[in-house]
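Below is one structure, written out as structure tokens; comments come after it.
The complex appears here without one of its protein chains, the remainder shown in place.
By written order: A and B. Residues from 1 in each chain.
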Amino acid sequence: MATLLLEDLRKSFGSTPVLHGIDLALASGEMLVIVGASGCGKSTLLRLVAGLEVPTAGRIVLDGRDVAGLDPAARDIAMVFQNYALYPHMTVFENMAYGLRIRGLTRDAIRKRVGEVAELLGLGGLLARKPRQLSGGQRQRVAMGRAIVREPKLFLFDEPLSNLDAKLRVTMRAEIRRLQRRMGVTSLYVTHDQVEAMTLGDRLLVLHLGRPVQFATPMEVFERPADTYVAGFIGAPAMNFLAGRLGHGGSAVELDIGVTIPFADGRRPGPDGRKLTIGIRPEHVQPDPAGLALQVDLLEPLGSETVVIGRLPGGEMLSVKVAKADAPTEAMQVSFPAAHIHVFDAEAGLRLDATA
Amino acid sequence: MERRTIFPGIALPMLLVLPQLLLTVVFFLWPAGQAIWSSMTRADPFGIRTQFVGLENFADLFSDPLYVDSIGRTVVFCAAVTALSMGLALLLAVYADREIRGRGFYRILLIWPYAVAPAVSAVLWILLLHPQIGLVGRWLNRAGVQWNYKLDGTQAMLVVIVASAWKQVSYNFIFLLAGLQSIPRAVIEAARMDGAKGWFRFRTVVLPLLMPTVFFLLVVNLVYSAFDTFGTIQALTQGGPGKATETLVVKVYRDGVVNLDIGSSAAQSVVLMLGVIVLTVLQFRFLGRKVAE
């Protein structure tokens, strides 16, 4: 168990910067999920912490000790890889024991530790097998076991579930969360899957093009996205965006489609006429006989609910999530409840909170 | 192509690469340099002084009809060996690629000759083709063919070609079969759905996809027939009768080791070196393209 502190961590490959200064502090036992689209630098960040890459600048402080210059082996960190990276020529037991062997534990101590962890993960009967004789889910467990036996200060997960089929992914997701809680090991978990991010993390770090754009709890990220990127990235189906301008002395938005929505929580700063982007999640769009006409393009039934994808009179795309029974066939009328709109500055894309 | 993950350290890798570098410099680069140097010098008849003569040895070489003949002979020999061994191997590979009973069995029986030394394959062929004692040679004579490769240059050439090609069929077979098996089944099935049959399907679909392997083997076979057949020829004919089977490698050995004509032998070595370099570059240019694909 350990705290982790990153201070202005930067990384460039040649002259190409891939991480522009990451700062964060993790409490002992906390699980941080780093999420972002591919190429956002999330894997690089993980590899910097692991010691597999050397940072261009910045500090990595693990349990009060700066480990940025240390070899991976000296950091007391374990990692679960995307492709598991099991040693193909070793049995399950040998795979899990290898790190302990290098650390010079006695035979008996190794057997005891590996045995315990194997029981914990339900691998007890598989210890003599080679990785190629295991299923995907079993390999995944061995990879976890190899990390767990080491009893490291920090766990790193690099998209560990992305090679599993959908059903197994859900099971393993829950299991990872349970194990991490139970052992209380501080963890970094990298994923591009927003559902994994929402369900696993104590906190999320959303990365975009090598910059941290939001560092908060999953609910806060969902309810108060820091900018239009986060707003569009988290939540499915994705948030709708509509263009508009600030009006009525900052107390309402005049949407380009000709609707004015007063802010429910107070004024936004800036002169009237300031360009805004208004976000509203599909589940918050309200069917309303007095509302705007929406021409239906496509229906995506999800079972109990249906996503309606359609066009507003000006041609803007809009998706709406409605109960199955309410699904329209050709057209419907919608309105945007003031309590559920997200206000962003149109130029920088940053969230605009109420001033008072 | 480079690895993403590497180990730190400078002294260790240098130490690891040292043994091979040392052997390479002492037994490869140094002698090659020597060859280039001696190819431009000439010793006086008593071997006391050597003097620098520039490209004179090369000029002599290429104005020597014996050498020019040897080049032509080598080209014919290499082309024949390559064509014969690759053609036969392709035929066998096509049939071995079919789904027939006993595939694995046939395969073993067709690849083991890979292990036969060129010189030993020569011995096998002597016992088949020797005019007096050879199984086939005797029979030819009895049937009225004037068969004696020890006296007839054309027949001698035929014998060294057959013996050299025989040994190389297995190698080609292994690669061509692997090449055929690496063609995705779906492509063949698509061609079948399109109605392509038999020879037409082979020529329009299979062969083009096999071309990378064929090109690769072409170079390998040329190198094999130019250099590795020294033992075969030496055992069968020693380059004779007359000079009928004296390829470039046999000649460089004869002139250097037997007749001790250092300057000419060195010049011949340099010419051969250029030949290998051209072939290697060809092979790797083609290989490079394959890697990029």
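Convention: contacts are C-beta pairs under 8 Å (C-beta built on N, C-alpha and C of every residue); 3 or more make two chains touch, one makes a residue touch a chain.
Heads up, the rule we're going with is that contacts and distances are computed from a predicted model.
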Choices "Lactate utilization protein A", "Response regulatory domain-containing protein", "Peroxiredoxin" or "sn-glycerol-3-phosphate transport system permease protein UgpE" - which one is the UniProt name of the chain not shown: "sn-glycerol-3-phosphate transport system permease protein UgpE"
Options A:Arg65, A:Arg103 or A:Lys275, residue touching the unrepresented chain: A:Arg103
Of B:Leu61, B:Met157, B:Ala244 or B:Leu272, the residue in touch with the unshown chain: B:Leu272
Contact residue for the chain not shown (choose from B:Gln20, B:Gln51 or B:Thr154): B:Gln20
Candidates A:Leu52, A:Met198 or A:Ile309 - the one touching the absent chain: A:Leu52
Chain A, residues in touch with the chain not shown (by the definition above): 50-52, 71-73, 77-79, 81-90, 98-99, 102-103, 146, 150
Interface with the undisplayed chain - residues on chain B: 1, 3-7, 9-10, 12-14, 16-17, 19-21, 23-35, 38, 88, 91-92, 95-96, 98-101, 106-128, 132-135, 138, 166, 169-170, 174-175, 178, 212-213, 216, 220, 227, 230-231, 234-235, 249, 252-253, 256-257, 262, 265-266, 269-270, 272-273, 276-277, 280, 287, 290
